[in-house]
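Okay, so here's the structure we're looking at.
In this view, the complex is presented without one of its protein chains, the others remaining in place.
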């Protein structure tokens, strides 16, 4: 009973190759059939050729084919892996550069903020279409493994629009665990932990090494410059909120209002280079890589040797479903009561088990209230962006960005509206469902000199107070 | 069956006199027994004397007495009306002036922001004590009518700490309705409306005059300078969010991040005098009034004539309970599922009926998502302030203010922590449960020149990308 | 702004005349336009003629017309009143007589049990169609006032199938209150009460006369033969469960398993004539009335004088909506969290307010657990009957009746299945959506003599116990 595994966005060659290698390194999956799908034929053909070499060189029984037809790729699939980037580096440039003109200085710009909102607007309709196709032609119970950002926003919208079984996947938890293990000097495998929150803001609620709480040690080292320096923003949130979480400094600095709203804050907390907080760090990296790949296909030189499985959850989930042996991950799922102080229907990242019967997110309960509050400011944006995308409602684009912690700390409502309008016009080619719709302008209402306002009733409390005051005044004057 | 009505904070003479007059103007309540309680004997005695004159001059059968003993005042009460202000104008001065030093420029400072948080810290323990006393000695089913600010924060904490029947009352809905009626040129009595949200941010979800939607007219006039000028901030939120709400400009400008975080915004939106957005408008007004009253007791000159009932809900609720004739109000209550996209257990302002069986809040359902999101940013603060007050937890004070939309748009986390610490020290005399507790400082971690950060594992995505990039570079260089 | 009031099933002349008279006795409604609709032209024409005489004789400005076209009757309606009986007395005869053959002896047979389930199967699709038509052509916010039984089952299905605003109405609360007032010797108007539960099983959770609990008095009189005799079954449930409720003896005896499952129980508790528990009491009454009306139209002799308004809620609700003056009733509504220990989405009867903004059911909280449990046995049937009706699923008919407290106390599963099958075949003409569907028979599996069962694994606990037992036996034998 070989599995059919569909890779949507297989032209993301680096990431696709990683997952492919992981899956082929898994005995229970080595006879899988891979359908590689992308809109860019050259890339998907290159990927197909490489995958075929991998199978042949490693004498594996699996099969692979490429296609531009997404529905056909999905037909009879057991798993559909999503790694699309709608609009590519071109759209990304707009996501970063237009907000910068309005003072919204993003470091990564793919998850929240104006950049994250517009990435979501481009991506969500495609994900919903894929989910519909899965409902129509994939195997019953087929699972979507969703890797595209904005993770939480995408998955929130997916969870509203479709009943398909899906999980949003990220390696933030695994890499943070590496960091914790290193900082505390204990083997990662011996750490018992529970996370709860949202993607990119998932809090370590329990963190133990063989029954001993690791938090005292972690707090201790984070006061030391040589540790703190690596993660200033994450360190500050840890110091002030009391819990450590999964997002690294550059990215986290965008999700909260305290670190990059002005130069003083940037200088104090976001002064490390690149992903340490630099303006446009991720865009610059992507542009550089894209330019290099445009000149030369990296797969031509890549070894077909199957390596040790990476930390990505993808192959482990598939293995658990195929073998029935349970695997535990932190998955992004629709909040069906798992985190009790975050909204039902939002997307939360919680301990999730995979096994023969599919995906099983588990109950976390209440987050510490300060952690829930911080998540909530992000979920506000995700809900509104989801509404904007699912209903093609341009007003909700403005509302989403108006709720963004960084943009709202920098701009007025009018500036936010103007910025969104400019972005919508610039990115129209990737937003076909907004055709014929625009964000209506709300120009400043200019008040002529000497304008007499219309009468309004006096507030009764003030009125009474005023009368009393006058009484007193009459008497005391 | 005369009712016993207890007034806590009866030294708030202006407001107490208004409610008293309303109640005495109500036939079903004119034989009530009033227990007036305050900590300041002179004021409560003055109030008592005035009330006695009112009863006598109007030949009413009611009875009145003053006491400093709160528990005795509450004994056998049917209704307990709360109008306390813990710390008075002295504490209020600190609520306004300390934050101003940190750049947090408040206009009213009694509901959210650092001022609202500390007013809540001072008030909540007293309210909880009153609720406990009601559970112990008031009539079964006695109702608390709670008028003290921060309304939503106070009521949220009350709803967590006690099962006593209570409702938070404000006249924001009534005065906004006056404004709407005036702007639209229709009689207030003929408007059918439903509100939903939180106190001071309660959205008109339905607004009709004899079956005709009033919103088009309201939108039209708000584009005209002579209407807009009266309510710039409320007007902007209306224009950008699409729904009108109950909070006036000066107050609303504090609850959201867009209007008073810097001079440009202040100049554009908060440039009308006093409650139109001026810095410290409410504090200045209170100080002036307090100074006047200190010189001369205004009740000495006040007429004892019973006037037409005011818009305050208080006497109408008591009348409904006494007569069984239902009365509809917008009440602040614990969210037991009334607004489905705001957290259970938060305090919401929703259509509520009073009748012989008590208080009956009603189901509203989902708010429009942008309205819910805006409320949620305020509820974040209220939840954390409530946790701080109920558990005397100084860290949660910091968390509450860190979530404040205005403070977080202005300050860094460290500045917020320092500001809270300064306020806690200055207001200790009114915060007895924080005795022996302080906000621990989190000084800036200074990184010595040349500090070498400890090694951290490379993010796997970046690692792979890096390797590929190098491959390509090797080839293409 | 005259209201348009649509009466569906206006051929129910007695009831229709009562409601019409109530409405015309209400000043705010006397200019209403009435659309009378029924499938039986003669009856609806007779009703129309009578209504026209009423308007004329009382010099009222209202208008009335009759139609057989339901959609047209509903067009632009403000209120749609439902008083249909699908299948009439003919179907009712089958509802009563077929179950009787299987030992299920019903007294009323219109709300639960096989009779109630089949009445629901006939009615629900019609109600859903009406709701769809209201969504399509009635005024926005139009309200359905639903009087047809099975009340709870019908409304449960309506609440699942449509978002139209509706309330199920019954006079059980009002008449029970009359009974209580009489038994306790206090004026009905002075009783303060709260009910919570389901229609026909709504418990008095609070019952006071001017602040004094009426329960002790009620308990006292119910131990006296002259009071108990009137309501034996209701009295027993009161004695054993501790709360009084809205259903009278004959009807209640069908909803619970203790009173009419065998002759001994019938003789002890259901021995009063007619609605006191007699077999087929309601069917016999309906048949008698129907026969009389067939011979002679009672409206021909009826006075057109407008009488004092009856206890029916209908005209009071309409008045509250028209005037904005709130009215309190016990309404049957979808359980959106009102009763916290009954299922969300079931139909509950709770305090509900009507006013200018429509219908507002209110929060009750947990019922006493024994009351909730009794309601739950009925809700089980209602949910399954609703599923059967909404999905035309014949298996769920069997499941619904299998859960019925009375039928399940009398029959085996096979008997229940056979009974349902016979009823479905007999009533097909009123169940068009079950065309082509039947209840599959499950004949008794006969086990031939000497049949050797296949091997099954031994239960491990028994296996071990057995082994130990043998050990011991070996030793001790």
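As written, the chain order gives the labels A, B and C, with residue 1 at the start of each chain.
Definition applied: a contact is a pair of C-beta atoms (placed from the backbone, for glycine too) under 8 Å apart; a residue touches a chain by one contact, two chains touch by 3 or more.
Every value quoted in this text rests on a predicted model; they were computed, and no experiment measured them.
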| request: Taking the complete complex into account, tell me which visible chains touch the one left out. | output: A, C
| field | Which of A:27, A:356 or A:443 contacts the chain that the document leaves out | value | A:356
| message | For the chain left out of this view, which of C:39, C:68, C:136 or C:289 touches it? | response | C:289
| request: Could you list which residues of chain C touch the chain missing from the display? | output: 14-15, 18, 171, 174-175, 178-179, 182-183, 223, 225-230, 235-237, 239-242, 248, 256-259, 261, 264-265, 268-269, 275, 285, 288-289, 292-293, 295-296, 298, 300-302, 310-312, 341, 343, 369-370, 372-374, 376-377, 380-381, 383-384, 387, 395-396, 398-399, 402-403, 405, 408-409, 411-414, 416-417, 442, 444-448, 451-457, 459-462, 464-465, 468-469, 471-476
| Mind pulling the chain A residues that touch the left-out chain? | 1, 192-194, 206, 210-211, 324, 326-328, 336-338, 351, 353, 355-357, 360-363
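Keep in mind that, in the parts below, only the chains that are shown with their structure count from here on.
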| request: Just say which it is for the chain contacts: an open line, a closed ring, a star, complete, or other. | output: line
| task | With chain centres taken as the means of their Cα atoms, state the distance from chain A to chain C in Å. | result | 51
| Where the CA atoms of chain A average out and where those of chain B average out, how many Å apart are those spots? | 35
| message | Can you pull out the residues of chain A that are in contact with at least two other chains? | response | none
